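Report on the structure given below.
Only a single protein chain was left out; the remaining protein chains are all shown in position.
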């Protein structure tokens, strides 16, 4: 017997989420092994902290939240497999996690086909909006564009682009090129290295001889260590050629060595040093839970926030059912460590405050510039004329 | 001109990094035929050795000097354990060593993750090695000069030992014919263990040195492994001379490709060049011929 | 031994068919059946490796390349079909818009044809394997050289794909709606995919069995054991090897093509060096020289990985590593060797390479 | 004389060292042609050259066709078979399978891809001829040294080689096997050219139709057994003094 053919309606799969008892299960799906474990284990910790706090405060709808953890093993297919397992075998009400866009794209059909929910906590390249995903990290207009605005404001007239060879840097650089053209900034070079590459002598020498006003860095992970060391060694400094990075957070600074990166810039929505009562509480709780030597970072904060946003939405809807949560999402807000975040019901993204940070000698990032209040998400860059043609997907 | 000189240095320095990573392999793989996929993790162990030593000593300069021999011992000791517990049973099944050591590598990575945490740690570069030296109009980082020097010293040491010492003769004898070596009064077990110790120790040294330019995390080391194997293959199994030439050639090739295209295409280009090269010299640059039919 | 008789063969295939087509769908949930279909794809690759490595002595550390080719070719068709279904002929697949590609690249266009796609899945990887095999084997690159070279090939191929934005780059291709007109989200169709995978597995095993028993199979073993000697008998040993290598590539490609609709994504992460080694591990653990060993090994490895990682999400790699070490170090013949009863005669040890 | 193979001015150079320098050699059907000479004289190297394993200058002609520059397997297909100083058989295959493979160079792909239903007649005959009829299903790896040598010769026979180059075929054999092997060689030489590299002088005296002595890469002497044995130069470099030669003969 054959099933549904193209064009015919497929009967939605029945959800097996069981809310009859006094617990409710959620999934935590992050890479605990493989190359991405370096970043994603921190997100797992933040999710666990939020769940613990929520339970201590009485749970969601009076039910204790129980985490089912799975390892995405840094492989998109595994993310897809584990997501399906969480939904269909563990019957979780929602899943938190994912980091690379590849893993998110692998999970997206699983969540759509099984009509379930994913809360994705990492800044990404935008141009996506699924009914079944809540994006709690920044989209491009909440991170990259503010970073460019900042550079332009400080008088930068030429930039050099260095990135890892995958979708986020390539899309980011496409946006940067469009922006640069519209704002009279010259792009002097655009180089990509394979993820994990540590060989930067050629690139850094080219950067140096190009003599740009600033470097826009979309390198990911370990490559940053080699890049910044090489950068410092050929005598380039934050004074004469600052580097604006969008993937270096507190966790990475330690590995790079603060002496190699002091004074350089980063663009995020959150730093451990953000001065707000909510953040003080968050940092304290995190250190109490995982050790005083641990630091908090933007993706961790977004993951932490995502659990609270889910809880708040469920409370508002009065139900764990996916349709009810989707319906209730618009306008749900949370007083998060980065400031107030509000869910946008249309795009399933959240409002975020953009911050440019400078890396200081203590290894932490300090805000040197901040957007005037939270920025509305615009994943398809519809509000930017110069970006016309970049994001008219759907 | 500047660019050319720059490329030359880049090639040399990339080459010496490759060489440092590959030198131990040219002993364990080239001489003994063991495809040790955990070699990358031995390099990683060297990195963490540098980290631990630096935590203990404090001063970056002193700790680097201490970490180099300590890294050799740490890498060597790990190799020794691996050899005694597993590889010893597998000498007649060389391709199986690849799979077993791959498993070992997985475990070592997880150990590093559990002991040092998943995020990378920082090993500070000594003051004396910060910054660069201007040579013929290009800036060459001092760290890279140090690594070049270290590569030269390591190669010289290995070559001298293999060529001119009784121990070197024994190693080559056991490699050539295990049973026959036994009948010549040589304990092949001790020699195997010793060879593996040195080869793995060199990985440890490479790890310590590589902290000067790269990151120290559980997956460090993996990135060097495939290139290091290619160096040994292109150079001709078991030929130190071949490894040196191949490493520098591959480094230069990579640097040139990178200048004219992207770094990721450069990798593909290097691979193609190797395939074409093996058309000309199937056994690598330098080969040892024998008259057996194998 | 059992499989040597004609009756044994039929019984074996019958039993396998009953398990695959009868018991498994009955006992497993839809999700688990989907996983089994995925594992079966690995097993299909393994049968090819068993032939090339176990029988032919070629340790192909780069099967991810051929698996990836089949997978990407199928994925291209599925993306084209989806785009055309939504936006009519010549439509650009959704992901391309992200990469800023507005025009359908010329090399994509033919993949709207199912027939062309299937032909390419069968021909392209095979032809590539023949070319590469000729280049390598004619020059007598073998043993560990070949192993390392094929491993580097897998690495280079993955890197190359990551750089191809018109093939989805690092993210790969995903989000397929239809499979030759059938809605992929429908559980009934998912079960159909499982049956396709199981059917392909049986077919591939049957082909491998025929090759093993043929004169070619004997010749292949001869080449494995004494390649040079075979040349002196008037054979071109390189051609003998190329055939096994190409068949292994074909199997891997077909496996990749089935994998894509089953799993719903193909990306460079599934075809590089580490996945290629995983393919090999299954074969080694099952027993490379036997026919069903690779199948059993591939299924067992994949199943163990899933089970372990579900049980111990943060420490399962220890168990995985130990498993590889224990089985390969202690059971040189793989799982299959356990089932061989006392050898009737002194048989020389199977050559390692 | 029915010339099967003719080598003209063969020279093999290993990085400047001339292992074979200017050798002329004719092999005729119906003869067992012995190739002797001191260790290192270049006998094996000469065989290597003829069979395409070593690069050389000069010319090797069989049935009017120049073989220099041809690949190993092409030379083998033209009916030139060889054995090795240490026997090379397929250890994991049975005697029958070994012979069947040797018989099959040039089989069509279709034949290759099918199962062997029954053994070709020439394989069965050859098995009897080399005394391994009882070992059809024995893996070659467990055969005794001498049996492997016979199997190797058998593999050349089923492959229809009509020029056989045998490198020390009786090494390691006992007296009786030597006899058997010698008779076998004589028998198969009836319609083929057989060249034998050997150091066993008894064996040579018993079975040689013609002898060529190599020394330092060149032909030192050539002729009948008697001519060669009595050549003082051969005695000097190879056989030893007449007395020693005599000793060796009685041994």
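In order of appearance the chains are A, B, C and D, and numbering begins at 1 in each one.
Here is the rule we use: a contact is a pair of C-beta atoms (placed from the backbone, for glycine too) under 8 Å apart; a residue touches a chain by one contact, two chains touch by 3 or more.
Here is the rule we go by: contacts and distances are computed from a predicted model.
When the listed names "ATP-binding cassette domain-containing protein", "Monovalent cation/H+ antiporter subunit D", "Putative acyl-CoA dehydrogenase FadE" or "Transcriptional regulator" are checked against UniProt, the chain not shown comes out as "ATP-binding cassette domain-containing protein". Checked against the full complex, the candidates B:49, B:188, B:211 or B:259 give a single residue touching the omitted chain, namely B:188.
By the touch rule set out above, subunit B reaches the unshown chain at residues 166, 169-170, 172-173, 175-177, 179-189, 238, 288-292. Mapped onto subunit D, the footprint of the missing chain covers residues 14, 36-41, 44, 85-86, 143-147, 168, 171-177, 199, 201, 237-241, 244-245, 247-248, 250-251.
Here, only the chains that are shown with their structure count from here on.
Nearest to the overall CA centre, using the mean of each chain's CA atoms, is chain C.
The geometric centre of subunit A is 74 Å away from that of subunit D, both derived from CA atoms. Here the spacing of subunit A and subunit B, counted between their Cα centres, is 36 Å. Annotation: 32 Å between the Cα-based centres of subunit B and subunit C. Subunit B has residues 109-110, 262, 264, 267, 293 in contact with two or more other chains. Counting partner chains per residue, subunit C has residues 159, 162-163, 226, 228-229, 317 touching two or more of them. Listed in rising order, the residues of subunit B touching subunit C in the complex are 29, 33, 35, 37, 86, 89-90, 92-96, 98-100, 102-107, 109-110, 114, 226, 229-230, 232-233, 237, 262, 264-265, 267-268, 270-272, 274-275, 278-279, 282-284, 293-294. Subunit C makes touch with subunit B in their complex at residues 59, 61, 132, 135-136, 139-141, 143-145, 147-149, 151-153, 155-156, 159-160, 162-163, 226, 228-229, 273, 277, 280-281, 284, 315, 317-318, 320-325, 328-329, 332, 349, 352-353.
Across the complex, subunit D is touched by residues 210-211, 213-216, 218-219, 221-222, 225-226, 228-237, 345-348, 350-351 of subunit C.
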